[in-house]
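Shown here: the complex without one of its protein chains, the others still in place.
Going by the order they are written in, the chains are A and B; count residues from 1 in each one.
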Amino acid sequence: MAARTFDRETLLDLVVNAVPLFIMAFFVAAFVLFAPFGFDPLASLLQFGLIVAPFVALLVLTYFSARAITDAERGGPVFLPGQTTPAEARPVEHEAEAEEAGAAEESEPAASGDGDA
Amino acid sequence: MAITGQIALTVLMGLFLVGVAAWLARVENWRSYTPVGGGTTGGETAYGSDEKPAGLIRWLTTVDHKDIGLLYGAFGITAFVVGGLMVMVMRLELFDPEMTLISNTYYNSLLTSHGITMLFLFGTPIIAAFANYFVPLLIGADDMAFPRINAIAFWLLPPGALLIWAGFLPIPEVIPAQTGWTMYTPLSAGVGSGNQANAGVDLMLLGLHLTGVSATMGAINFVTTIFTERGENVSWANLDIFSWTILTQSGLIIFAFPLLGSAIVMLLLDRNFGTAFFINGGSPILWQHLFWFFGHPEVYILVLPPMGLVSLILPRFSGRRLFGFKFVVYSTLAIGVLSFGVWAHHMFATGIDPRLRSSFMAVSLAIAIPSAVKTFNWITTMWNGRLRLTTPMLFCIGFVQNFIIGGVTGVFLASIPVDLILHDTYYVVGHFHYIVMGAITFAGMAGLYYWFPVFAGRMYQRRLGKIHFWLWLVGSNVTFLAMILLGYGGMPRRYATYLPQFATLHQVASLGALVMFVGGLIWVYNFVVSWLEGPRVEDADPWNLKDNGLRTNEWAWFERKRETALADGGEVDEADTE
Partner (left out) sequence: MARSHRGPRFVVFLYAGLVTFAGVIGLLFSVVVTDPQPPRLLFLVSLPPTAFGFVVYGAVSVGLVLGVPLAGVVYVSRHVDAVEAPE
């Protein structure tokens, strides 16, 4: 499902949040397997809750923010961040072929919606 | 002797506040500028300067986000000077273990007030200053979503500050709080044989509450503004990094500050109405949980926008785009979420259940990753760039350097066994000063220097800016390195005196503080003189950002403002329209 929702580029960007997710999952697994301080209904519930809650929250927020950014990229012109209104600003190609973003400035004619036209 | 010192300091503080009032009364002389709306949508370009009243009334009644930003800035800088003077007195007292410049209780008062002033009256407001001024410009909004709430949020701060500092003012029977900025119960609940049942503590708590209300109102305003007031082309994909960090920070404020407010109310009830939340059979540890559930996000409330400033400014002087922009965005959001899951790492030494302790350690290690990722991106940006070492860039690099040191020393504290040894020593003090002074304040300075031409229409003296930077870089590292070493040696926090074997390192720390003090004097002098008499900015792009195609929206606004001002028939000048 994720593969259809996000392209490869976005998934690559999301790796940055996969790392802390992985660390938290690792500790959950470690605490399940080794349980260095034994098991107690209340304390253990809290113990896992304290890791699982941020895990889930981070997952949800990452998903929705990635959706918002991806939809925005598909639905409108993409500028360099924070550079929409200067007279010389031009939309850049989609990130996938952003390599020539610098060159695009000369080669590409001004698209519509040029801020303060 | 001690009493005389206290009286002298109180008088000094009073004189200083009178000076501030006098200065505020003179602001009618400030040159007023054309209040062009930040909007990009043609239509009303300038609505005439005569709509704003002149003089002091303008500043008391303004709802213009830029004016409010300046007010926040002036307030934050004033608080920074007050907090800085407080710590200079403390460092003088610590120059020698036998020193009796001030009494031990007065030292405790300064210690408490220094922390609260710097975090709540300087840190949060100075960030709000940048955010108020620039977020609407960066996202192409006409103003904040709720301009009047914006004004109210600011005007809650001065009374809050007066309440927090009330104990230092010459009010009979009221003494300053001596609880430390964390206000741990039972001391802060006023029980026992101490003097903390005094009304000064209640006033401070109420003042803190006001600043919390102010921050929450501001945060709601920023979230609404960034969600609903973005300009035509400013989609989520085009949002700049500073606005992203302000959005995340505002989210944190909305969840964290009301909790602080509630905890403060509970504490006030305990102190004055005999309830039993934290004392009288309640749990003193409950306060620590509530406080740190606010307090740890507060750390990120203070550090995320400075990270945004560095992410914005550092690439402009590296001559290239920020590497991995979206990495920085997602890691900002990750920090925002995870910051609520680490609070008890401040409480490893409280005898908390080891299972819970290990969970907090796990999340604390996880939250180090997004910060490390950002550092990685800044370094990569510099690696492939050509660096122009202007003053704002120097402060950004200083931020990165101090942030690495503060971060590495902090990761050790996240480990339970290390923390148990170093808990409540100067190591912790050194670590967090590397972050709050070495990193956060450095980034704030980067912002102040970077946008000084926008605020003042004039340029600061570059040489003095660089001297300021180097004095601060050397001073902060000398002071905070000495603190780290003091911690290794076992010197406990918060004491007004110490054993003779710590004398040398304390003197080194005081010397470093003095170096920073000189740097601070140069900074204030530079800003005041340059604001009044600096050379006028001749070009709407003083940093030559156009050369590399890196000019952001606020500079485009600055250019339009200058052009409109000329069209208004202001000074005759070469309008350098491209």
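FYI, contacts are C-beta pairs under 8 Å (C-beta built on N, C-alpha and C of every residue); 3 or more make two chains touch, one makes a residue touch a chain.
Not measured: the values here are computed from a predicted model.
Peer 1: Using the touch definition from the top, which of B:T105, B:T224, B:T380 or B:S415 touches the missing chain?
Peer 2: Of all options in B:T105, B:T224, B:T380 or B:S415, contact with the hidden chain holds for B:T380.
Peer 1: Kindly state which of the options B:L9, B:L157, B:I405 or B:A496 is in contact with the chain not pictured.
Peer 2: Checking each option in B:L9, B:L157, B:I405 or B:A496, the one touching the absent chain turns out to be B:I405.
Peer 1: Among B:T10, B:T182, B:T497 or B:N544, exactly one should touch the missing chain; which is it?
Peer 2: From the options B:T10, B:T182, B:T497 or B:N544, the contact with the absent chain belongs to B:N544.
Peer 1: Extract the touching residues of chain B with respect to the undisplayed chain.
Peer 2: Output for chain B: 318-321, 323, 372, 375-376, 379-380, 382-390, 393, 397, 400-401, 404-405, 408, 477, 481, 484-486, 488-489, 505, 544, 547-548.
We adopt the following convention: only the chains that are shown with their structure count from here on.
Peer 1: Given the complex with chain B, which residues does chain A contribute to the contact?
Peer 2: Against chain B, chain A makes touches at 13-14, 16-17, 19-21, 23-24, 27, 31, 36-37, 40, 43-44, 46-48, 50-51, 53-54, 57-58, 61-62, 65-66, 68-69, 71-73, 75-89, 101-102, 105, 113, 115-116.
Peer 1: So in the complex, which bits of chain B are touching chain A?
Peer 2: 40, 42, 138, 140, 231-243, 312, 321-322, 324-327, 329-331, 333-334, 336-338, 340-341, 353-356, 358-360, 362-363, 365-367, 369-370, 373, 546, 549-553, 555-557, 559-560, 578
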